[in-house]
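Below is one structure, written out as structure tokens; comments come after it.
Complex shown without one protein chain; remaining protein chains in place.
Naming follows writing order (A, B and C), and every chain is counted from residue 1.
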Amino acid sequence: MKLHEHQARKLLSEFSIPVPRGIVASSVDEAISAFHELGGPVVVKAQVLSGGRGKAGGVVLANNEAAVESAAKNILRLEIGGYSVKRLLITDACEISKEIYLSALIDRNAGAIAVMASSKGGMDIEEVALQSPELIMRRHVDYATGLPQFMARELGFELGLDWDQVKEFQSIASNLVELLKQVDASLVEINPLIVDGEGHCRAIDAKIDLDDNAMGRHPELENLRNPEEYTREEIEARNAGISYIKLDGNIGCMVNGAGLAMALLDVIKGEGGEPANFLDVGGGADSVQVRTAMNIILSDPTVRVILINIFGGITRCDEVANGVIEALGSISKDVDLVVRLVGTNEDEGLSLLKTAGISAHSSMVEAVKQAVELAS
Amino acid sequence: MKLHEHQARKLLSEFSIPVPRGIVASSVDEAISAFHELGGPVVVKAQVLSGGRGKAGGVVLANNEAAVESAAKNILRLEIGGYSVKRLLITDACEISKEIYLSALIDRNAGAIAVMASSKGGMDIEEVALQSPELIMRRHVDYATGLPQFMARELGFELGLDWDQVKEFQSIASNLVELLKQVDASLVEINPLIVDGEGHCRAIDAKIDLDDNAMGRHPELENLRNPEEYTREEIEARNAGISYIKLDGNIGCMVNGAGLAMALLDVIKGEGGEPANFLDVGGGADSVQVRTAMNIILSDPTVRVILINIFGGITRCDEVANGVIEALGSISKDVDLVVRLVGTNEDEGLSLLKTAGISAHSSMVEAVKQAVELAS
Amino acid sequence: MSILINENTKVMVQGITGNQGSFHTNLMQQYGTNVISGVVPGKGGESVFGVPVFDTVIQAVEFDRPDCAVVFVPAAVAADAILEEVACGIPLIICITEGIPVLDVTRVMQAVNASGVRLIGPNCPGLISPGRSKVGIMPSHIHMPGPVGVVSRSGTLTYEVVQALTDAGIGQTTCVGIGGDPIIGTSFVEAVKMFQEDDETRGIVVIGEIGGEGEEQCAEYIGKYVDKPVVGFISGRSAPAEKRMGHAGAIVSGSTGSADAKISAFEEVGVSVARIPTDIAALISDLL
Partner (left out) sequence: MSILINENTKVMVQGITGNQGSFHTNLMQQYGTNVISGVVPGKGGESVFGVPVFDTVIQAVEFDRPDCAVVFVPAAVAADAILEEVACGIPLIICITEGIPVLDVTRVMQAVNASGVRLIGPNCPGLISPGRSKVGIMPSHIHMPGPVGVVSRSGTLTYEVVQALTDAGIGQTTCVGIGGDPIIGTSFVEAVKMFQEDDETRGIVVIGEIGGEGEEQCAEYIGKYVDKPVVGFISGRSAPAEKRMGHAGAIVSGSTGSADAKISAFEEVGVSVARIPTDIAALISDLL
């Protein structure tokens, strides 16, 4: 679950990480009044769930009302990373004497929290990561311990900060890790963390990704969810415990297991077909989930063929068959159905399908071939 | 730093550990109005910094106003463990279906936090510890991790609680460890933790000792300090970084280092003398601390001889000599001074003393012999 | 020999009274797995398909020490269940549960690494040594005993491959699902190492997917230390970049973790990579 910059900086503030003052605006007028409220040079920033805002012209310095007006106007017309800009953040402009990159994240290879820092912060950090990875320091952190003071200090001195700044950095870095832990984030990134004109550290931009698996224990964060992050169908799917991603083809897929679902996409493409979606009903899906999955696929007008590929393990074939049959009852559309159903309780499932007049393949490749033929 | 029960139960409450309602009273009248406010049977409990209150008659169940009045009257006349009772705690009386002992503490042998629990809670827990130590369960806990849920669950089932009670116990035990950590306690003890008439767990009595070394980072706890825990001299000493304990003899002692200070008491007793105090000026004491120590010793009217025994390591003999000389300048009392001064900067110290007309021993035993002779 | 489990392995089921736990306990028993105990707090004293249930792992261990624990408890309490097993020194822990918050898994991994027990999963189908024992949720009828070791990040995709192997008459020593989460207890490298050291295993099948670096590390290991034939498969060649494909692990960012990077890594060390899962059987068959 991705947060907007203005949401992320609010969390930073709650964890005592200093950020410049800022006001969210949804229109040019609101942007102008935010400028007057802040009473000095400002930065007008697009709020979209995507990186690369700076390069796309989504971050503009403005010293007077006219500049704010024109910046807001322009930015509100932009589309960045597939998202049209709906909101702006107007913040105090800061004098910048140093730009640092700082993040805390889950390092999957180490199986631990990592803190990364670089003195080459700013827009080109991805480039730095590719060209000069040695300029990005990485430290692993025990979950229980958090970031030890000495480790934050090492990073601070290594970043070339003076002792007063290192003390500020120590507290910022420790709080960043604490924030990651407390909100179950998989990433909390400050880029840049600047040293301002008076020599103080401030977080100028922030990115936070929350762990969807952990949101059950953070009901208070649920209202930070941004509807634009997912389509209506993706949200409906998630609520039913289903992973669904819209793609461009006309073969609607329902699979149990992400690996098998991806393999199915590969096989469809290999046979010359085009999948309409990725859909993993999850492990142990019951008939209700299967029905929901069917409805989501059917709500896509481009779908010509539904291809069901289930290899039951924790998922039981009879539950799948029941869900499919129930969903079919309400189909009012002209789509073909191709089913491949094997695994746990296979006999029960096949016999249910047979009763409902549905035949099933036992081979995935055969099923794909039939689906591609029907779809073309 | 020891807390009263009413202070400890307030901290328990802040850490979501359920306690019965309670009101502090300093007089019989206040006790009676507390009884009326609570509106049911109450327990009247002496508030003293000592164990054994129950056996001393300091905890009395009272069902009506007359009983409260008589209990309060009696208890306010008691002296328990050397403390006269100044305050009472009036709490709701609870039906008790089970009494558990539960504590979190620093286990010095393991170098870790330990949680101890027993199904034989109540007044006789010391007896249980001596006679049947196997009835007291002990689990060690990582500082960073705190008490894992499963460990609390193990203890809960082992205590014979049912699953609903185990769930309450899990949370109480985890919060107890969290409390120990958050307030830097060396001991947090609930005895008894009861299961009440409705089957719920509640802390009926609580004892908390805080780590004096950590109070610097808990300014908010400083106002919980109870003046009766130490004498005025002990408090004055502590503020100067000095350990001082009043004893019964007439030889006032000033030593650097607790081990040497205790050894000096042993040698004085061995030579037939009686020390007036234990006093450790601490490591690296400067002349100001030495002067303070001298003044504390001199404020004891029974002191006939001051015996200074310094073996300088981190403490410098010249600093000690300066402090002694400065303190002597303001002596208006008829006491003898015996000095033994060796170690770091010994020559400088001895020469300062010599200039001030003070002679010094190099042997501790010789110094003790002279002091005992002068004191008798 | 198989790896990790065999006909003598004594299994404890954490979460045995739940829907999945009891269902698969029964299937495991039918396969011949020696399920000796189950644990569910508050259900101590009950029994499930003849298996005694205890309130705590420590009580189950006192009853009879298991060689292996399999975890079916809900995601919210799975980390605590694993920590309980680690504390009791159960040497092999298989976590089927999916959807565990990733920070819980970092917490678990710290304890696992410090104690030297082995965790497989989470979010995995478990493992099976055909004809000997099954500790997991895979459909058992698709397996047969034989010379190939199978290791996979995926569940159902593995069944697909195993079915093809069995259909081709190629049996398996052990099939291990290591799990699809970003952080897992046992890596491809560790599983492949065990197969390399297992006398009975004559060929190895590695089934990966996009995301992470586990397959690349495995390729490097194979290049250095494995002399048995290996066939690989990578799922997600046609997944669009920057999209999550169900598994939290299956995220492609830049070139790292892409299907192409993984396939190249395998091919560079002489591992044959199948284009569709069912081709694996023919490839490994040629190499045995």
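Operating definition for what follows: a contact is a pair of C-beta atoms (placed from the backbone, for glycine too) under 8 Å apart; a residue touches a chain by one contact, two chains touch by 3 or more.
Small disclaimer: the values here were computed from a predicted structure and weren't measured.
Taking the complete complex into account, the chain left out of view touches A, B. In the complete complex, the residue from A:60, A:76 or A:151 that touches the missing chain is A:151.
Contact with the chain that does not appear here is found for just one residue of B:29, B:228 or B:266, B:266. Residue-level contact of chain B with the missing chain is found at 106, 108-109, 111-113, 130, 142-144, 180-181, 184, 186, 211, 213-214, 216-217, 243, 245, 247, 255-263, 265-270, 275, 278, 280, 282-284, 310-315, 342-344, 346, 363-365.
Touching the omitted chain from chain A are residues 148-151, 153-154, 157, 162-163, 166.
Assume only the chains that are shown with their structure count from here on.
Per-pair counts of C-beta contacts peak for the chains A-C. With centres computed as the average of Cα coordinates, no chain lies farther from chain A than B. Inter-chain spacing, taken between the CA centroids of chain A and chain C, is 27 Å.
With touch defined as above, residues shared between interfaces to two or more other chains in chain A number as follows: 142, 144.
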